[in-house]
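Take this structure, written in structure tokens, and hold onto it; I'll ask about it next.
A single protein chain has been removed from this complex, and every other one stays in its place.
Letters A and B mark the chains in the order given here, with residues in each chain numbered from 1 onward.
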Amino acid sequence: LAVASYKKHINKDKPCKRFVLYYHDKLFEGDDVGNATSAAVYNGTGLGNFKFGKMVVFDDPLTKDRSFVSPPVAKAQGFYFYDMKTTYNAWFAYTLIFNSTEYKGTLNIMGADMMDEPMRDLSVVGGTGDFFMSRGVVTFQTDVAEGIYYFRVKMDVKLYECY
Amino acid sequence: LAVASYKKHINKDKPCKRFVLYYHDKLFEGDDVGNATSAAVYNGTGLGNFKFGKMVVFDDPLTKDRSFVSPPVAKAQGFYFYDMKTTYNAWFAYTLIFNSTEYKGTLNIMGADMMDEPMRDLSVVGGTGDFFMSRGVVTFQTDVAEGIYYFRVKMDVKLYECY
Partner (left out) sequence: LAVASYKKHINKDKPCKRFVLYYHDKLFEGDDVGNATSAAVYNGTGLGNFKFGKMVVFDDPLTKDRSFVSPPVAKAQGFYFYDMKTTYNAWFAYTLIFNSTEYKGTLNIMGADMMDEPMRDLSVVGGTGDFFMSRGVVTFQTDVAEGIYYFRVKMDVKLYECY
């Protein structure tokens, strides 16, 4: 099977698998080990006023509804950092880990989170287990940001390669 | 459609999309917020003499020609770090962000930058928007390195999966 390159059409409205999850990031404040789900490993450079360089490692729960205390259906392990001097903007790389009766496996994700945009797309670059070799797109929407210690993002995960 | 695995041929000389861009990295010196496009979040370990572990977060412009002040056609947000003790070598993960009349969307890229090689290949592992689900290769060539605060890399982006 020889091809010069791929020029195919995939219908963006018809992912082969899709789920909407709420991602909760509760940043460690120093005395809340029980509640915190992430922690800063670097607090930022002096390049501008939008935390340029601040880097956070996370092990964050994902729930089907908006409640932080709902039973998580997956978790997200990875990191993000802020990377603009003129506004808030972040870059993410992480793994969605499923370990439930419904799904067992992981999805690996990376991309830019242009926080000023209402919706922004990151890439699902691979998967394992029930998501073996999957690829797709995750659409982020900020659901709420409460000060600097808690935010919630709606993640709409759409897979276009399912095996 | 059942396949044991993929063994296909793609002609490396015929990408379905290609563009050559110049990436400019102007490292923050502490007092040049206006010009700087990147900043170190860690200054390196003592493992060898080649900045092992030095980590830089960037929001760097890409231009069609070599001039730092040309209008950028895209930007690159992400990070790199140095990772060899016997020579300069870096590892990159970043997102190319296009927001022009020509293209809107992102390409997600990662890989090793073996700086001693004249040309080195990194992977385009995913894309969004006009680059929905794209994959390919980016070839780096150092164009100039001026001291420790500025370097320019020619990035030859070749996509072999276009949708």
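Assume contacts are C-beta pairs under 8 Å (C-beta built on N, C-alpha and C of every residue); 3 or more make two chains touch, one makes a residue touch a chain.
The shown structure was predicted, so the numbers you read here are calculated from the model rather than taken from an experiment.
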So which of A:G44, A:P61, A:G111 or A:G126 would be touching the chain we can't see? A:G126
Residue of B:L21, B:A39, B:M55 or B:V153 touching the missing chain in the full complex: B:M55
Where chain B meets the chain that is not shown, the residues are 1-10, 12, 42, 45-48, 52-53, 55, 81-85, 89, 91, 93, 110-112, 114, 121-126, 135-137, 160-161
Spell out the interface residues on chain A facing the chain that's missing from view. 7-11, 14-16, 28, 30, 33, 36, 39-42, 57-59, 77-79, 93-95, 97, 105-106, 108, 110, 125-129, 132-133, 159-163
